[in-house]
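Before I ask anything, let me first share the structure, which is written out below as structure tokens.
One protein chain omitted, others in place.
Letters A, B and C mark the chains as written, and numbering starts fresh at 1 in each.
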Amino acid sequence: MSPDHPSSPGPSSGRRLRLGMVGGGQGAFIGAVHRIAARLDDRYELVAGALSSDPERARASGAELFLAPDRCYDDFRAMAVAEAARPDGIDAVAIVTPNHLHFPAAKAFLEAGIHVICDKPMVNTAAEAEELAALVRERGLVFVLTHNYSGYPMIRQARAMVEAGMLGRLRVVQVEYAQDWLATAVEESGQKQAAWRTDPARSGIAGCVGDIGTHAFHLAEFVTGLRCTALAADLGTFVPGRRLDDNAHILLRFGSGARGMLWASQVCPGTTNGLRLRVFGEAGGLDWQQEQPNELRFTPLGEPPRTLLRNGPGSLPAASGISRLPAGHPEGYLEGFAQIYRDAADLIDARLDGRQTPAVPLPTVEDGLRGVRFIHAAVESSGRDAAWVDMAGH
Amino acid sequence: MSPDHPSSPGPSSGRRLRLGMVGGGQGAFIGAVHRIAARLDDRYELVAGALSSDPERARASGAELFLAPDRCYDDFRAMAVAEAARPDGIDAVAIVTPNHLHFPAAKAFLEAGIHVICDKPMVNTAAEAEELAALVRERGLVFVLTHNYSGYPMIRQARAMVEAGMLGRLRVVQVEYAQDWLATAVEESGQKQAAWRTDPARSGIAGCVGDIGTHAFHLAEFVTGLRCTALAADLGTFVPGRRLDDNAHILLRFGSGARGMLWASQVCPGTTNGLRLRVFGEAGGLDWQQEQPNELRFTPLGEPPRTLLRNGPGSLPAASGISRLPAGHPEGYLEGFAQIYRDAADLIDARLDGRQTPAVPLPTVEDGLRGVRFIHAAVESSGRDAAWVDMAGH
Amino acid sequence: MSPDHPSSPGPSSGRRLRLGMVGGGQGAFIGAVHRIAARLDDRYELVAGALSSDPERARASGAELFLAPDRCYDDFRAMAVAEAARPDGIDAVAIVTPNHLHFPAAKAFLEAGIHVICDKPMVNTAAEAEELAALVRERGLVFVLTHNYSGYPMIRQARAMVEAGMLGRLRVVQVEYAQDWLATAVEESGQKQAAWRTDPARSGIAGCVGDIGTHAFHLAEFVTGLRCTALAADLGTFVPGRRLDDNAHILLRFGSGARGMLWASQVCPGTTNGLRLRVFGEAGGLDWQQEQPNELRFTPLGEPPRTLLRNGPGSLPAASGISRLPAGHPEGYLEGFAQIYRDAADLIDARLDGRQTPAVPLPTVEDGLRGVRFIHAAVESSGRDAAWVDMAGH
Partner (left out) sequence: MSPDHPSSPGPSSGRRLRLGMVGGGQGAFIGAVHRIAARLDDRYELVAGALSSDPERARASGAELFLAPDRCYDDFRAMAVAEAARPDGIDAVAIVTPNHLHFPAAKAFLEAGIHVICDKPMVNTAAEAEELAALVRERGLVFVLTHNYSGYPMIRQARAMVEAGMLGRLRVVQVEYAQDWLATAVEESGQKQAAWRTDPARSGIAGCVGDIGTHAFHLAEFVTGLRCTALAADLGTFVPGRRLDDNAHILLRFGSGARGMLWASQVCPGTTNGLRLRVFGEAGGLDWQQEQPNELRFTPLGEPPRTLLRNGPGSLPAASGISRLPAGHPEGYLEGFAQIYRDAADLIDARLDGRQTPAVPLPTVEDGLRGVRFIHAAVESSGRDAAWVDMAGH
């Protein structure tokens, strides 16, 4: 331990938020990640869940998580109503189901006046996204989308550096997200995660583009502050029999004149969770790779490249202020995910107390809408032989 | 998320252990780390603490952590007695004070029949270490030393590979642990962590050798399964006015005929938390670096080097079985630390239930004794101009 | 020196070829590189040159290179005629002028019956390229294009691995070539190299696409053995006042169904000579980066990634057979360039002796034609808003 840059995570509000969860029962994966993320900074207590639509599984899953039996629901709509009615009802709900259930679940809890933390991609259509956005505005509720990669300190650092003009006017954005876990038809051999992600009924109109392309797209806009105005996409499906895209090559244009490329793939052997963002401006460049998240390469024009370490020399408050550990003590995926929950807790706390909500750079319902538009534009462009498609039209 | 190797952390015993903490009040650093580590897998609930010997600070610190007022103690001996008497008393205590208090605190809780999780280095003298060891044996209690780096999955992988003979007979062990946070006399400018670590009254006879050299030494023995029989040490103090060593160069000999070098430093600019272990046998080599903990380089003789990823291809159960996330989703320092707590929970659970305790590779009171011997041998050797000193004699 | 894989470069034919050079006088850059490349393996002796069209500079440059005064020409056509007439005339000529002179110079020497080694891009138009190709065929001469990156041993290794089926059927090709030396308008401040490269009169219709995009394109086809059938290009010029493209985003489709992306840029701060090729097939992937050319990452599906070292374990004869040094002793850019010259010497030697020419994977006049088509297709596509353009049509 080299505690030269100590930092103090943990509760600051004097309360733990009461959290419910929809999805995430036994055998689910991302649900467990959300629970660790919520727990890590001690800002939430999980007290209710519609962990499964199967009553028996819902009960058993809840018991494992120390939920009271009367708060183990098998129907998320019933849960929303019941929890809203309890004096000790949940403050917020985490929605961690397959994609097609995000919309009805989010709607039910928003209508019940409960803050929502929702997995990505948000919903399947722009209409749904806009309906949720309207609900959020009307009810004055917090809605957070778990584009978890935006919770990494060095991504916050990158965003702050761009914002501060350290790169100058931006020119080129290169973003890629490559995996290999769908390199063969694992969906045919009972891999549950693969099955729903490659099934249009549960995943929507896109496969790889929706599952990970949206992360890449969000990260590019999140860090650069630019808005993509048009894209040209060449989607492909390499694994025979697969019903959705598993590889995407996309050209991007941004409002400012910057240009970019986005590559997303789930069929490239030797890539694991290879999300990488490079941003180049007139005055400098940045390079970040998710698999080494504690480092950010900064290359001011005409100077030697610098390796910025999380919470090390050169860290801006945007990064060091949210670090739980000194430099050299690696933080990882869970800590980045937890940051989304910690920031959400700050927002919800403030809302509960009637205080002004702090400015935290969280993915919102508007980002969810951008993601839906991105998916639809990519699919439309690819259907029209990679013609440019206007993002505004989606 | 590429959930091809899902894993399911979380409680398995149907209970959360009741945890107390000694030290770790407001402004302390390592206490917060222990609390996150304990919380991460939901196996513990923090319910009591002697967080500070200052009553006011003890109370305030406890309140922040949601402790009941009557379980905020300002004296660890009183706490041990009181908690042992409560029907809902703590199952285990975490000791996270400066080094000189480890011994009296551990002794108090062991005598009260409470399981102990203790920060390193364990105690200041071999006599103290042996007294604790005897107590642990007599009382049949669990005693875990938080050599947290041994909780990293790829360190467990390395140990399992050596054990399985994948490296053949071992020849050379190179271990280093370099930092730069004490490169200047920060202890003179009020840096609290630096102050106690460079103060013989609180830190013991060694500085750098005790603080991080013990980690390096433990890791080398932990992974190789070898026992160091003799060492020759050249300790130095580079920062003027500093009262303890801040750089250590040590030659190692092992019982098996293997030889090694250990370098520990806290004064080398540009090193951060640079713990690295390389082990070479007749048939292959391993290389692991703490700052990239999800990777392990494996170099079988005459074959291309391989990069093993945590929970990726080539992962043994020792590593994949304790991974919380698929490969490519980085785990970090906190997850490694949490593994110590998770394994300790398995041990304590079994003890509470009267079940046979599982075989978990946790640092024990015996490792604490090895660490104390290592410190004393190094200091003695250095005092005798780097003469070889027998580890058995300490 | 760890001479476990010795190798023996050097002359094998019993002769040194007599080499002439066009371009490359004082102050030129690439000429000096060609000369070292020719000299490295002692297969050539430089004996004549039209190093400059300025007589004084031609003479002075020649004197520095130990050329006899009567073989220092100021006109390449005169040189071709004169050398062809000498009994000790040159066997081969290296053409290292700015692009617009490649065609007339190559034509002059081919017509004089002299073998040609020519810098890239070969010529400006497909018509010129076809005229040269016809000449080469008619005269039975050797024509080698210095796509020097194809001379790196690990690129030869990659090609051999693909050819041997170690990657299975190919899916995705990602190639990029990023630099930053044109990030500002250095052409306006008298940088000679920048001046001609950004001048349509000397560089042709493309800037970055022609200068380095052609290298990337050639490398992708060279390693994969695939032929690009169509591309969609989004070329941009970021530096105000510049007359040619300085950034290119290109989608690629290959005859086999594989798809790719090509990024070339000369305006991205922090990139230096960042040529990188990644190839993914059904069974594995490869990753090579020019700035670390002695390594090739090989990732067989479902196995740990392997780092292949030049001339180390796993090296195929295609790589180890051309290595001058054991693994761990880095070879670089000059050695890769020299390989082109060494292979060319083998070809020319055989031709001079009337032996069958060996099968060496050298870039030929046909590759030069591919490069010209690539440039024209990219410029046309970009002019049509990134519409797909058929490579066959160019």
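Keep this in mind: contacts are C-beta pairs under 8 Å (C-beta built on N, C-alpha and C of every residue); 3 or more make two chains touch, one makes a residue touch a chain.
Because the structure is predicted, anything quoted here is derived from the model rather than measured.
Chemist: Among B:L101, B:A160 or B:A386, which one is in touch with the chain left out?
Modeler: Of these options, the touching residue for the absent chain is B:A386.
Chemist: Based on the whole complex, identify which of A:R15, A:R306 or A:R351 touches the chain you can't see.
Modeler: Touching the chain that is not displayed is residue A:R306.
Chemist: Among C:L17, C:I30 or C:I90, exactly one should touch the missing chain; which is it?
Modeler: Residue touching the absent chain, from the options given: C:I30.
Chemist: Applying the definition given at the start, please give the residues of chain B touching the unseen chain.
Modeler: Counting over the whole complex, chain B touches the hidden chain at residues 171-172, 174, 176, 180, 183-184, 232, 234, 236, 238, 247, 249, 251, 253, 259-261, 263, 265, 267-271, 278, 280-285, 287, 297-302, 305, 385-386, 388.
Chemist: For the chain that got dropped from the picture, name the residues of chain C it touches.
Modeler: Residue positions of chain C that touch the missing chain: 1-4, 6, 8-11, 16, 29-30, 32-33, 35-36, 39-42, 64-66, 179-181, 186, 191, 193-194, 211, 266, 272-274, 290-294, 309, 312, 324-335.
Chemist: Just checking the interface: what residues of chain A touch the absent partner chain?
Modeler: Counting only chain A, the missing chain is touched by 298, 302-309, 312-314.
Everything that follows uses one rule, which is that only the chains that are shown with their structure count from here on.
Chemist: Name the chain whose C-alpha centroid is farthest from the C-alpha centroid of chain C.
Modeler: B
Chemist: Can you figure out the chain closest to the middle, judged by Cα centres?
Modeler: The chain sitting closest to the overall C-alpha centre is A.
Chemist: Please work out the Cα centroid separation of chain A and chain B, and write it as a whole number of Å.
Modeler: 34
Chemist: On a C-alpha centroid basis, what's the spacing between chain A and chain C, in Å?
Modeler: 44
Chemist: Can you work out the whole-Å distance between the CA centroids of chain B and chain C?
Modeler: 55
Chemist: If I count partner chains per residue in chain B, which residues reach a count of at least 2?
Modeler: Answer for chain B, listing residues that touch two or more other chains: 309, 312.
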